[in-house]
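Encoded as C-alpha cells, here's the structure I'll be asking about.
Only a single protein chain was left out; the remaining protein chains are all shown in position.
Chains: A, B and C, in written order; residue numbering restarts at 1 for each.
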Amino acid sequence: MIILLKKNADESQVESLKMLLRAQNIEPHVSKGSMQTLIGCVGDVAHIDPSLIEAIDVVESVQRIQEPYKAANRKFHPEDTCVDCGGVEIGAGQFGVIAGPCSVESEEQIIGVARAVKEAGAKMLRGGAFKPRTSPYAFQGLGKEGLRMLSQAKKETGLPIVTELMDFADIELFNDVDVIQIGARNMQNFNLLKEVGSYTKKPILLKRGMSATIQEFLMSAEYIMASGNANVILCERGIRTFETQLRNSLDLGVVPLLRRLSHLPIVIDPSHATGYASMVEPVSVAATAIGADALIVEVHNNPQKALCDGIQSLTPEAFASMMPKVFAIRDLVESWTKK
Amino acid sequence: MIILLKKNADESQVESLKMLLRAQNIEPHVSKGSMQTLIGCVGDVAHIDPSLIEAIDVVESVQRIQEPYKAANRKFHPEDTCVDCGGVEIGAGQFGVIAGPCSVESEEQIIGVARAVKEAGAKMLRGGAFKPRTSPYAFQGLGKEGLRMLSQAKKETGLPIVTELMDFADIELFNDVDVIQIGARNMQNFNLLKEVGSYTKKPILLKRGMSATIQEFLMSAEYIMASGNANVILCERGIRTFETQLRNSLDLGVVPLLRRLSHLPIVIDPSHATGYASMVEPVSVAATAIGADALIVEVHNNPQKALCDGIQSLTPEAFASMMPKVFAIRDLVESWTKK
Amino acid sequence: MIILLKKNADESQVESLKMLLRAQNIEPHVSKGSMQTLIGCVGDVAHIDPSLIEAIDVVESVQRIQEPYKAANRKFHPEDTCVDCGGVEIGAGQFGVIAGPCSVESEEQIIGVARAVKEAGAKMLRGGAFKPRTSPYAFQGLGKEGLRMLSQAKKETGLPIVTELMDFADIELFNDVDVIQIGARNMQNFNLLKEVGSYTKKPILLKRGMSATIQEFLMSAEYIMASGNANVILCERGIRTFETQLRNSLDLGVVPLLRRLSHLPIVIDPSHATGYASMVEPVSVAATAIGADALIVEVHNNPQKALCDGIQSLTPEAFASMMPKVFAIRDLVESWTKK
Partner (left out) sequence: MIILLKKNADESQVESLKMLLRAQNIEPHVSKGSMQTLIGCVGDVAHIDPSLIEAIDVVESVQRIQEPYKAANRKFHPEDTCVDCGGVEIGAGQFGVIAGPCSVESEEQIIGVARAVKEAGAKMLRGGAFKPRTSPYAFQGLGKEGLRMLSQAKKETGLPIVTELMDFADIELFNDVDVIQIGARNMQNFNLLKEVGSYTKKPILLKRGMSATIQEFLMSAEYIMASGNANVILCERGIRTFETQLRNSLDLGVVPLLRRLSHLPIVIDPSHATGYASMVEPVSVAATAIGADALIVEVHNNPQKALCDGIQSLTPEAFASMMPKVFAIRDLVESWTKK
C-alpha cells in the first residue's frame, strides 16, 4: 500500500499518520520529493481499509499494491488446485465437460439427456431446479421435485450432479448434489457465500457476476474459502457489454488472467456466454484451446419446447458432434503442456 | 410482441405457430411482404417468454413492444404513488431527505447524528447494521446490536429509520424498522425480493444494481409488488462506468425516465453515487432540481474515524450548510409544478 | 510514479534501473520491505511512458501518481479559465446558453431559429453544417452552404456561431465561425486536434467521447493546448451505458470532478445526453444546478420535419418556456458562490 500525501502536509500530521500505521503493524517508509511526499507501507495490509486512510486530512490518495485476497491467491498457493466433484476431478490438468438442460422438466427428460451426454463423453450432469429469472411471471423451476429427478438421473447414469442454490433455506435439499452452483446474480450475495462456505465442503461452482471485475470475483471466492470451504471452481459465463446481439460477451482473456492470479480451476459456460446454440461449438473449442479446465454446456432433448433458454441449448446430436472436436483440441493443449 | 419469420417459412409452419399463439390467448396478425413476413401479436403477452418463441424453427427474431412489468408500470397506474414511511410521506409531491451514517457504530454516535440531521431538516434516519462488503475481512456491521441502537435513536428523535436487510433469516429483527432497504448487490436476489414482499407491507427501498438496466430494475420492483407489497421506493445510487476516479457515475437522466415508465417514488443517493464528500452537495442540488422525491445522504459525526465509507460522508455541519440550498431548489421546482 | 519491483530483484538490476531513471532526471527513492521493494520517483515524470518501465525485467508494476496532463491541469492553473467566444464569455462565473438546430437546413430555418433563441435568452447559435452520421446513407449536412447560412444568421442576430469541424481540409471555410466544435467521435482523432490547435486560437468546444474516461478527455484537451491553443471548452454530452431506453446516459457527476481536475469551462449538452425533447428541461435545470458554465441545446422550428435528431429537439416555444427556469436556478447558484 502506498499513501500519497497532500502538498501542504505538515510534519506533525505526517508523524501522527506514521504512528497510526505502526499501531497496526505496518512499517511506513517515507519518500520525500520536491513536489510530493509518499509513504510506502510494508507489512500485512490485507486487513486495512484504504478508504479509512484516504479519509485522513493529510492524505491525497492511497493505492493498493497487493491483492486483498489470500486463500484464492496463487502467490500463496503456487500449485494448481484440483477439485473432487463426486469422484470427477477438475483442475490441475484434469479436464471435463459438464452438460445438461437449463431446467429439469421431467424425470424422463433429465434421464434421457443424462444418458445422451454421458454417451457423448460428458463427466457431470447439470440441470436447474431453482431458476433465477428476471421476471416474477416466468417459470421458476420445479424446485424440490427437480432435485429428486436429478438424483434419479444420477442413480441411472452415475454422473455427479451440478445444480444451483438460490436460498440457503433450501440447503438440506441438496444432500445428494455433488457440486453446488452459485449464480451470477448471487455472486455478491455475501450472506449466501458465507453460509454455504461454513456449512459444507462440497465443491462450489461460483459464476462471475455480469459486470464483476476479476478482483470482485476472486473476493467472492475468498468469502467462501474464508468461511471454511476451499473447494471453489470459478466459472466465466460472459459479461454484459454494449453489444446487444448476443446474450453476453465471452471474456475469454480472463482464463490466462485468472490462471496467473489464482490456483482455482476455471470453467467456461459457452451457452450463457453467447445465447445461441449455433455459437456454442466455436466458443467451446476456443475455450478449450485457451486452457479452460472444464466446460458447462446446455443440452436439451427438445430445445424448441424447453421451458427456459431453449434458444441456446444444443440438441444431444449437436453435442455429440461437438465433443470429438473439443477432445481433439484438448489433446493438442495437453501435448503442449507435457513438453 | 412482433415475430419476424425466416424467409423460407412455409405455410403450414406458419399456421402451427399461429395456433400455438392462439392457444395462449394471443391473436396473431400476419403482415406478408415481398422480402419478409411478420406476425404482430395482440393480447396479454406479459406471461410469454420471447426466447421460447425464438427457439421455433421458422422464427428469425422476436421483439417485445410492451414492458414486461405491470404493477410498477405507469401505463396501468397513471397517478404518482405516495409511500408512507412510518408517518413520513415520500412521492406524489411529498419530498424528504433521509440522512445518517453508513454504519451504526455506537449508541452515542447514532443518536448524535440523528439529532443533528433532524435539526438540519432531515425527515428520516439511515444507518447500516448489516453491511455488504466486498471483502470478507472488512467490518461487517454491528448486526442485531446496531438495530437496537437505531431503535434507540428513533425513540430519542422520532425519526423513522431506514436500514438494510441482507438475509431474510434476520427479518424478525426488523420489527421496529420503518423502511427496509434492499442493497444494490441484492437487487436480483429474487428469493429475498419474494420473501420480503410476501412477509411485510412496510416500504421497501430498492437500490438499483450497479449495472442493471432500468427494465431489470423495474422487474425487481415487480417481484416485490407481485408478492404482495406495493410500497416500493426506487433508489438510484450511481452505476458502474469506465470512469474510475469516482466511486460510481450518477445516472441522473433516469429520474425523468423512471417518472415516465413508473408511478413509484424515486430517491437519489448522492453519497454512493460519487464517493466523495465534496461532491455530495452539488449532486444533491442537481438531483433535487431534476425532480427526485427524496435524497438519502451519508452523514457522520467524525468521518475520518468512520468504520466504513468515511470518505463520502458529510459532517453534520456540512449537511446543515447544504440543506437550505436543497430546500431552495425544491421550492423552485414545486413552484413550477404548481403552475 | 511508483515502481513496484519483483520479489527476486537482485541488487545490480535495481542499480541499473536507478541509473536509467536518473538519466531521465528522475530521482529514485527506494523503500525496501520484507515482502516487496518499491521505488518512488520524484521529478517530472509526465514525459515517461509507464509501459516502457513495466517492460523491464525486475519491475512488477508501475503506478502513476500525477496526472499526465499539464496545460489542462488545475494544479498548475488554479484560477478558472474564462473563454471569449466571439464576444460572449464562458467560464469563471460567466454563464450562457447555446441553442440552435442539429443541422442547418435552410436560410429561413436557421435565421428563424436564431431569432427565436436569442429572444428567449440564448447567447450563441449552434447548427451543424458537417454532420457525423453512423450510416453513409443518412443526411450528411449541407456543408459549405450550411456555413454560409450560419454566417447569415449571425449577421442578422449578432449571435456568435458554434459548428462542428470534421475534416481539417475544410478549416478555411470556418473563418466566420466563432467556436469550432470537435465531435465525440473525433475526440481521439489526434491529428485533427493537433492541426486545429496549431492553426487557430479560436475557442474549441471539445465533446467527450462516448466511452472516454475523464483522463482521456483531458488528454485530448491537452493535445489542442500543447499545439498552441489554450481556449478549450469541455463538453459532456452523455456516455454510453447498458441502458438502451435513452440515447446516452448523462454523467452529471463529472461536473464537480472536472472542476477539481481542470480550470477549463464545462458545457453540458442535454439534448444528446437523453435523446428525448421531454427530458431536455429537467436535465438542463439539473446541469445548471450542479454548476455547468453553459448549456448547448437543440432547438428546431419544426422538430417533426428535422433532417436529423428531430426527436430530441425542443420547439422554440418549449425552449422559451424552459429558459426562465434555467435562469432562476442559475441565480440561486450564483447567490451561493458569491457568499
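Quick notes on this one:
Everything below uses one rule, namely that a residue touches a chain if its C-beta (ideal position, glycine included) is under 8 Å from a C-beta of that chain, and two chains touch if they have at least 3 such contacts.
Treat the numbers as computed from the prediction; the structure is a model and nothing was measured.
Of the options A:Val62, A:Ile161 or A:Ala273, the residue whose C-beta touches the omitted chain is A:Ala273.
Not every partner is drawn; the one left out touches subunit C at residues 46-47, 49, 51-52, 54-57, 68, 132-139, 166-169, 185-186, 188-192, 194, 210-211, 216, 219, 222-223, 226-227, 240, 303-304, 306-311.
One chain is missing from the display, and on subunit A it is touched by residues 211-215, 238-239, 241-246, 249-257, 260-261, 273-274, 278-279, 282-283, 285-291, 325, 328-329, 332-333, 336. The chain not displayed touches subunit B at residues 2, 4, 27, 29, 31-36, 38, 40, 42-43, 61, 63, 65-66, 240, 242, 244.
One rule holds in what follows: only the chains that are shown with their structure count from here on.
When chain centres are set by their Cα atoms, the one at the greatest distance from subunit B is C. Per-chain Cα centroids separate subunit A from subunit B by 27 Å.
Counting partners per residue, subunit C has 242, 244 as the residues that reach two or more other chains.
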